[in-house]
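Removed: one protein chain of the complex. Kept in place: all other protein chains.
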Amino acid sequence: MPKVDSQLMPRGVRRSTPRQFLLWILPWCALLAFGLYGAGLCLVKGLNQTNMDNRFAFGLWIFVDLTVIALGAGAFFTGFLLYILKKRELKAVINSAVVIGFICYSGAVAALLVDVGQPARFWFTFWHPNVHSMLTEVTFCISCYLTVLFIEYIPIVLKNRKLRQVPSFLVFEFELHKLMPVLAGVATFLSFFHQGSLGGLYGVLRGRPFAFREGFAIWPSTFFLFILSAAAAGPAFILLTTWLVSKISGKPLVRPEVLPLLGRISGILLVPYILLKSIDTLVWIDSTSPARGFAAYQYYAWKPFGPWILFAEIVAFGLLPALILLRRRLRESPAWLLSAATLVCLGIALNRFVFTIQTLALPTLPFDPFMSYLPSWQETATFLAVVAYGVLLYSFSFRYLTLFPQEKDLSC
Amino acid sequence: MGFTRRDLLTFTGGSAAGLMFTPVPWSLLRDTAVLSENWPGVPQPLHGEIRTRYSTCTLCPAGCGVRARCVGDRPVSLAGVSGHPASRGVLCPTGLVGHHLAFCRDRAAEPLANGRPVAIERALAGVSAAIAACGARESVAILDPRPGRAASLVYRRFLAGLPSGVHCAPPNAEPYGAFGIDLENTRAILSFGAPVLDGWLSPGRVLANRSHFQLIQVEPAYSRTASLADLWVPVLPGSEDGFAAAVARALEGETSDTHATEVARILLRNKPAIAVGGGAAVATLNAKLGSVGRPGGFLPRRDFTPVTGIASVPDRSIGVLLIEETAGGEPLPWDLLRRKLIPQDSVVVALTPWLDGCARHADYVIPAPMYLESLDEAPTPAGSTVAGFSLSPALLTAPPKLTPPAEFVLRLAHDSATYPDILKQRVAAIKKDGRGTVFTYPDAKSARVRDIPDLWKAMLGGAVWLDEPLHSGTVRGADLQVCAGPPGPALPPTPEYPLLLIAADNPPPHGSPLMSKLYRESGLRRPANAATVHPKTGRDQGLEDGARAIVTSPSGKFPVQVIFDAAVMPGAIEVVGQAISPASIRRA
Amino acid sequence: MTAITPKPARYGMAIDLDRCTGCGACMIACAVENNVPPARPEATPRTGITWMRVYQISNGASFPDTRAAFIPILCQQCGKDTPCAAVCPQEAVETDPATGIVDQMPQRCLGCRYCMAACPYHARYFNWWDPQWPAGMEKTLNPDVATRMRGVVEKCNFCHGRLHTARARAAAGGRRELHPGEYVPACVEACPAAAIVFGDLDDPASEVARLARDGQSFRLLEKLGTEPKIYYRTARPWVRQAAAQQRPASEPPERRLRAGLPAPQGSGQKEPAHA
Partner (left out) sequence: MTVFQKHRGQILFVAGVLVALAAGWRAFPVLRFQRVPQPVAFSHKIHTDKAGAKCEDCHFLRDDGAWAGIPAMDKCSGCHAQPMGTSAEEKRFIDGYVTPGREVPWQVYSRQPENVYFSHAAHIKLAHLDCRQCHGAQGESETLGPARVDRISGYSGSPHFQDMNACEDCHRQRGAANSCLACHK
């Protein structure tokens, strides 16, 4: 067994002993098993196992899906920069980015299949699509993009030392590789779209003045804000994960200039996002919301959702990290870089939380009560299952595949 | 060279590719949708010819006409009978789902003796033995929830044959004695706690006339009726009689408190006016208003025969007590009945469709058919100014081992007649007298009794007989005997019991599981365990909205869930169906 | 050849809040007509299915000045940019051009609940449980309405089963057009106070159109611009205030709805937050 294990590993890099590796994955497997049990309950007994209800039609899962997909945007955006804008330095992280993207999207789709009441009918959306629904757009793009990510994943797998020995695989891998720029292009297009549609999902809710936004053509402003924010958060997340992996594995994985570069990209994208987000918010407070009979100030009168949320979203988790990431001197220092990246990711999460949870918590009818919701353990377990799945898949990929090409040179 | 694994793979690959171009995968995929439609365990409705059948509701004294939409013979929904003189085409929420009652839990399914199933003959023998064993001063009593039925006649005949038989009724079974209320001509109603717009008399009749009477509600609780009244006068519990007297004085022109004067003004401006809800003062008030024996007031009807109220039966006097419970009525408080029984060797017989009412305390339980399960009768509709009668034909097939209460008593009396025979006799008697008119449900037409050849058949098809009105000249017992008024608190509040329990909202009646679901989820009726208090009172007692708490009163303690409602009188606790008394509340 | 389709109607309701006694007959008639199952013991006010739900509203004043009224809420059958219809990913929701009724097809529904998030009236309900009836009671189900399975959304469709029946009866007599009053939803028929008037809003002669026009009528959340077809009427200024006003900034807990309160014991752990 250890023999096979070592044969599978990439040449010229050192990996933990099988024993250490086993100890590392065991707890995650346990967590996965527990999570799958929770998810199983929801599938077999029905969604009464969750704490969602007719008012909180969406809960933890949708929030997680949105966040995870935003963070997974690193895959397409890095690909875009590398293959389309030819930013060669990013070659160092592209494989890792693809794997992370694949994990995020497949995880989100899995969670969605538990979330819907009749999973067996998932194909209806393709059979009888309602072209006016943002959700249709999301479903189509995400399933296509997931396929793309899968195809992008294949060559990484085929590069594996053992698999290379099959000649036809080698050919296939080579062919695929020539395809990469095309795929990257397709991926970019698809991602731009569904990241946007995910924002549109809420922007079009004319019955929910808190979420509703005016927009251009069929797309509400949230459509564009979501694209921008995802593009900004993606690199930050790649940055964090890369740093995390090298800390855990105790090895340098990329050249020192790569992480700051990712930070810079994220910072550059944050600035326009914050700007547009602020404008959008002002327009919404000033006209969009009042026009539909809801003074914006009152949304923030329902504790705990005070005005602090706006401040946190725009200043603490937006402007602040942007400024840090744009200052070369701060960017160079790991502490600043990492904390800024963390802030960015938190900001995205908060933004997605506001749109999913706060939108539903706020009353609409004059005699509605304000309502709160706490996920049940089954819901939380399902969420943890996704996390565990991600960690495991990444761990195996890292152990047996070349996620960081520079690692070899750096280690010797 | 043979067929290698590689060949097999190629072949399979080929066929897989080919299959995609056949209907196979797609039609199979479509069938998964069909499977998700016929979700396992989801029942499918029965199909068949849609028929309309008629009956009369016996769940409460209102006597509403019922139109049942049936698939084949099975009722799938109930509705009112348009033009029905008592119900005016209306059914109350309970009545709308009356056909669900048969499927409730807590049904009495077979005769029980001391909790153990027995044959009906054994039960009969046991009860007759107990009756035979009764000494001269140990009375045999039948508690009759609806006196004035043919069944009541059976009871009275049987009891007359015994040394000391008592035919008694629950308190306020006959709220206004021999009198009905001429709602059609009333212009103002002064109600002392009567639920005028919440199931009073025949709801349909009340609402049909609502537009032309002023409604003044005198009640401590902001009840449903209070919220819809033209004027709500909140008074302290027990002070109703005082207020009635004040109004009476104000009618005389004497100056009294502003509320009373205001009320008097409304009453004088809108004549004829009546006062309802009971209490001695209310009787005098009606006398003052001149509402007795006059159009728009209380009119006497012909069919009244007085019965002893259970309260006036001497304590510790009953040796054998037969209690009839109807499908709709809420059971009497047991301690009220217990006081009347001879302590040790008394026998209680429950003639009831339910296991959770008086059956819990009975030595013998004789399961009665559920509403719509057997031919039944509806006597004079509550508050009607003329006598009335209608049959309630069965729409559901009853399970075996059920005995209608009247039938059980007939068999005790060794009478060969069956309950339907008794009903036939009643109808025959109506036909013989030849008075009054009959309203038939299917064609919504009225005809004189004389002109109906086969009255029994007509009645079975759904009909109500209404007597001719008495000439107001011939008023029998011109003094209006009025039921007891709303009770005041037994004791004044004490430091130990600083608050006051107020009975608000009646306890939810036995009802369809569907009805209880809807009331619970909409919060439209307070849950049975709710204690509603003014937010200020609540906070003073260290409670918050939705908290679980314990209410303690001299008569005991019970757990509740606190609801804050600014409509409640400060210092009071509104609880569902509890006697008024001082009490205290604290966190559980 | 459009001759075959009858003149399109725009069915709507006018509900008189001053007549409504809050008895709940409409809710019950609705549930019976549409085969809504009795609740599981775990069900709460927030997970139950009530196509029609009567809310109690109050003027917020304290005893003895407090005043309460009842307001039945059902699908408001939005006529313009119907929020739920636009968002459904697989055409399980549509507005019927012939009747203006917003159709919901549980057999097509994926159970994503996006439509519920979109509906400002909370008039859509999700089947959190498998429907179950006490033994024998399934024989009282209405054959004109199909039962739903778990995991799908359902809502009021103006008793479409009754529309089928009315049309069949008319067709048997060779008529395409329905006479006014030939088709009424169960709640309208059951209301003891005759507080609900139903009919074709496009027929100027109809009672409902007349009521919808007069000054006492208003609609909920009118400013959202979704043109609901349920009109509410009242002469009591405070009722109009409480039902039609803009959402207040904050409100004392007393103002909270009974419907929002924790259900009685044994009904699950979910407690609404305090405003």
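Letters are used for the chains, namely A, B and C, taken in the order the chains are written, and counting of residues starts over at 1 for each.
The rule we apply is simple: a residue touches a chain if its C-beta (ideal position, glycine included) is under 8 Å from a C-beta of that chain, and two chains touch if they have at least 3 such contacts.
What you are looking at is a predicted structure, and each value in this text was computed from that prediction instead of being measured.
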* **For the chain not depicted, the shown chains it touches** => B, C
* Pick from B:T12, B:N114, B:T397 or B:S555: which residue touches the chain that isn't shown? -> B:T12
* To do: Could you tell which one of C:P64, C:P97, C:G136 or C:G181 touches the chain left off the display?
  => C:P97
* To do: Check each of C:R108, C:R124, C:R150 or C:K229 against the chain that is not shown and name the one that touches it.
  => C:R108
* **Hidden partner chain, touching residue among C:A146, C:A194 or C:A244** => C:A146
* Could you please point out the chain C residues that touch the chain left off the display? => 1-5, 92, 94, 96-98, 101, 103, 105-108, 144-147, 157, 160-161, 164-165, 167-174, 176
* To do: Could you list which residues of chain B touch the chain missing from the display?
  => 7, 10-19, 21-24, 27-28, 30-31, 34-35, 37-38, 44-45, 49-50
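Definition applied: only the chains that are shown with their structure count from here on.
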* **Per-chain CA centroid nearest to the all-protein CA mean** => C
* Structure fact -> Averaging C-alpha coordinates per chain, one finds the centres of chain A and chain B separated by a number of Å equal to 60
* To do: Return the distance between the CA-based centres of chain A and chain C, expressed in whole Å.
  => 39
* **Multi-partner residues of chain B (at least 2 other chains)** => 36
* Hunt down the residues of chain A that sit against at least two other chains at once, touch-wise. => 118, 121, 124
* Once bound in the complex, which stretches of chain A touch chain B? -> 118, 120-121, 123-124
* Quick one: in the complex, what on chain A touches chain C? -> 46-48, 51-58, 115-118, 121-122, 124-125, 127-130, 132-136, 139, 201, 204-209, 291-295, 297-298, 301-302, 359-361, 363-373
* Can you name the residues of chain B that touch chain A in the complex? -> 29, 32-33, 35-36
